[in-house]
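Shown below is the structure under consideration.
Of the protein chains in this complex, one is absent; all others appear in place.
We just call them A, B and C in the order they show up, numbering each chain from 1.
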Amino acid sequence: MVDMLCEVLGHKPLTEVYWELDIAAPDIAEQARPGQFVHVRVPGLEAVSLRRPFSIFGAEGGTLKILYKNVGRGTAEMTRLSAGDRLQVIGPLGNGFPLCAEGVPVLVAGGYGVAPLFFLAGRLERKGVVLIGGRTAADILARDDFERIGWRVQVATQDGSLGTEGLVTDLLDKELAGVCAEGDAAEFFACGPEGMLRAVGERAVAAGLRGWLSLDKRMVCGVGACLACVQKLRRADGSTWIGRVCHDGPVFEAREIVW
Amino acid sequence: MVDMLCEVLGHKPLTEVYWELDIAAPDIAEQARPGQFVHVRVPGLEAVSLRRPFSIFGAEGGTLKILYKNVGRGTAEMTRLSAGDRLQVIGPLGNGFPLCAEGVPVLVAGGYGVAPLFFLAGRLERKGVVLIGGRTAADILARDDFERIGWRVQVATQDGSLGTEGLVTDLLDKELAGVCAEGDAAEFFACGPEGMLRAVGERAVAAGLRGWLSLDKRMVCGVGACLACVQKLRRADGSTWIGRVCHDGPVFEAREIVW
Amino acid sequence: MVDVASQKIDMAVDLGGIRMRNPVTVASGTFGYGQEYAGLVDVTRLGAITVKGIRLGEWAGNPLPRHVEVPGGMLNAIGLQGPGVEGFAREYMPFLRSTGVPVIVNIWGTDENEYAEVARRLSDVEGVSGLELNISCPNVKEGGNAFGTDPRTVAALVAAVRRATKLPLIPKLAPNVPDIKVFVRAAQDAGADALSMINTLPAMAIDIESKRPILANKVGGLSGSAIHPVAVKLVWEAAKVAQVPILAMGGIMGPEQAIEFMLAGAAAVAVGTANFIDPSVSLRVIDGIEAYMRRHGMGSLRELTGAVVCD
Partner (left out) sequence: MVDVASQKIDMAVDLGGIRMRNPVTVASGTFGYGQEYAGLVDVTRLGAITVKGIRLGEWAGNPLPRHVEVPGGMLNAIGLQGPGVEGFAREYMPFLRSTGVPVIVNIWGTDENEYAEVARRLSDVEGVSGLELNISCPNVKEGGNAFGTDPRTVAALVAAVRRATKLPLIPKLAPNVPDIKVFVRAAQDAGADALSMINTLPAMAIDIESKRPILANKVGGLSGSAIHPVAVKLVWEAAKVAQVPILAMGGIMGPEQAIEFMLAGAAAVAVGTANFIDPSVSLRVIDGIEAYMRRHGMGSLRELTGAVVCD
């Protein structure tokens, strides 16, 4: 974990609201594991503005990639960054996903949830399938990127504008049936809106499979100091505790989470 | 007086710390009189930041010119403006200088005080002399501009790096002696640091001449509503009152001011 | 939620007897006597005009500097410079009357008698619609904040002014108190027709190079965005026990903060420091509240005031 001033190497819009930001951050990129995140001080906001957390989308050759959605004040300001600008970044933070899956890895992504999962797909020991869901075609990102590195991609949109019409969990149900039919095991890795994570978690528990869910809680410090991002969790012995998503997560196994 | 969104037409550094900003502000430029000022909302500062007041340096053909010194947070942010940017400007504000002088007009400027005086020089009925003072050569601005429009220019710097070594009031004393020797009357118009204004005012009073001094008080509203910029003043009958520099000034006759 | 896209929205509010055609006024001391901004803003659109604080006689206020910019707002220590009742009535009322907008006069004094006397005299001035009692100014030595932070003084002061006038009375409560509800009760039991909050927070800035306080008065009042969440909390607390309408202010920079105040329980709002930055902000606030009500299917302000959902 370091706090470093990073130079913007590249920055481009992927769609109307999604952007990819590449920064030079050798120390962070080298240590980074899929599922971890960085905590970014957005230049142009007031000096007293809090940092913003973003999953690591890629970390090769000293370059750290972020895939972000323009949703508010901070991310809107970020869209103005251009090559040569500098920003202060803490990372890598959090625990990350496990890298060896029991059986077929099934990745389930909603919106910018593709970011940590694409990084994961490149590092997992075994290839598998990635299910991407969104409201409409414009929310489906990184499809080609996954295919390029040899992953099978399935898409669901709620308005049917791309892939199957429906929810990404519908895809998951079908996929699960297929995997089981082949007598294979599977392990889920999911990142996206809380409703989706819960649905994926329920299916993992019901099927007796492991499901790794990356939670998205509003954060302040990002390092476990402020207690803004807590989540009630269950230990193996059934007792509960209060974890910090930034420090003890953001990735938890479905059975750990007390929703 | 209007509050309008103005486009930046040009912006350039004149020295290391002085800048000239040209904006499209037809309604303001048309009404503007020398000695009046504009109240500028600096883009890039926080939404709650106060406006900054600047004298009108020029107002021809719908273009409003400002000459400013980079001295703090707001002016530093202003240096980042470039053609096409927009900023909210209220103006013209304040009373301005009288345009017909009794005798030779003697303009006395310190630092960015040249701004309203250059505008004045172009509009006064009669040409005269302008005395420009500063700490060092880099503080002497617009010298050529004055000469171009037919004014005689005298310069004094405290370190002697340009013109006479000494204060601008030394120049004034000499000038005054010269004018008097020729049996001519004179009228002073001054803008600069308070110490300089006081010295000019004292000389005007002593010589029985009129001296128009443009005061520089920190402002909030710029229109007379908040009472942040007040100055104790004397009426012709000797009674005193509290004026608002933004609304009743910024130009006062030397005898009016109770220092 | 009903569709009121085409429906007429009733923006009128009765602020303790002051009939405003919309719930937006300007905060005392931030809009002069109305006429200073009249060249830039159509002041006839305001729900009311609240003028700078005045006492019985002329008052010179504090030496300069009287203000300083700070993160999130500004400090001021104007010190209530003003023309006194007679000067005000003579110099400023003609214009104010001509606007046809209700005029709220912010008043102060150094003791109960002066408050009462100012109120009495203003009762005879045509066109004065109500009095805002400034018992919370952090920038004057006598009167001011010390009056507003003792519930007994508040009660006595409001009662004294109540006896002196029939005009709607709006005490402006001090924000630097542990429990605003005590002051709400004290003021309304003593005869207040409405309550105004919040005044600036007592504050200070020191120039570390000269080692001197920046304000000549040493201390001043903090206003602007910085105080908004503090004001919302106080308005929300006050609304729990207030039986009279609340006029809320503190850091309104646009319609959002005004709506927040109204959800918290305010019947009307006042725009302060923001006027200095954007003179037409109060008109934007009026339009923004109306648009919000339309969008949320609210036909009148009764549906907005106090509509915060707490469960």
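We adopt the following convention: a residue touches a chain if its C-beta (ideal position, glycine included) is under 8 Å from a C-beta of that chain, and two chains touch if they have at least 3 such contacts.
Keep in mind that this is a model prediction, so the values were computed, not measured.
Peer 1: Considering all chains of the complex, which shown ones does the missing chain contact?
Peer 2: A, B, C
Peer 1: For a quick check of understanding: of A:Ile28, A:Ile90, A:Ala186 or A:Leu233, which residue touches the chain that isn't displayed?
Peer 2: A:Ile90
Peer 1: Looking at C:Leu40, C:Ala60, C:Ala156 or C:Ala205, which residue reaches the missing chain?
Peer 2: That would be C:Ala205, which touches the missing chain.
Peer 1: Where the complex has a chain not shown, which of C:Leu40, C:Ala156 or C:Val230 is the residue touching it?
Peer 2: C:Val230
Peer 1: Thinking of the whole complex, not just what is shown, which of A:Ala24, A:Ala138 or A:Ala228 touches the missing chain?
Peer 2: If we include the chain that is not displayed, A:Ala228 is the one touching it.
Peer 1: Against the chain that's been left off, what residues of chain C make contact? List them.
Peer 2: Residue positions of chain C that touch the missing chain: 70-73, 75, 145-146, 149-150, 174, 176-179, 201-206, 208, 210-213, 218-219, 222, 225-230, 232-233, 236, 251, 256, 259-260, 263-264, 292, 307-310.
Peer 1: Touching the hidden chain in the full complex, which residues of chain B are there? Just list them.
Peer 2: 46-48
Peer 1: Can you name the residues of chain A that touch the chain not displayed here?
Peer 2: Given the touch definition above, chain A has residues 1-3, 41, 46-51, 88, 90, 217-218, 220-230, 242, 247 touching the missing chain.
Here is the rule we go by: only the chains that are shown with their structure count from here on.
Peer 1: Averaging each chain's C-alpha atoms to get its centre, pick out the one most distant from chain C.
Peer 2: Most distant chain from chain C: A.
Peer 1: Could you name the chain whose CA centroid falls nearest to the centroid of all protein CA atoms?
Peer 2: C
Peer 1: Determine the centre-to-centre distance between chain B and chain C, using the mean Cα coordinates as centres, and give it in whole Å.
Peer 2: 36
Peer 1: At least two partner chains per residue is the criterion; list those residues in chain A.
Peer 2: Residue numbers touching two or more other chains: 46.
Peer 1: Do you know which chain C residues sit against two or more other chains?
Peer 2: Those would be 71.
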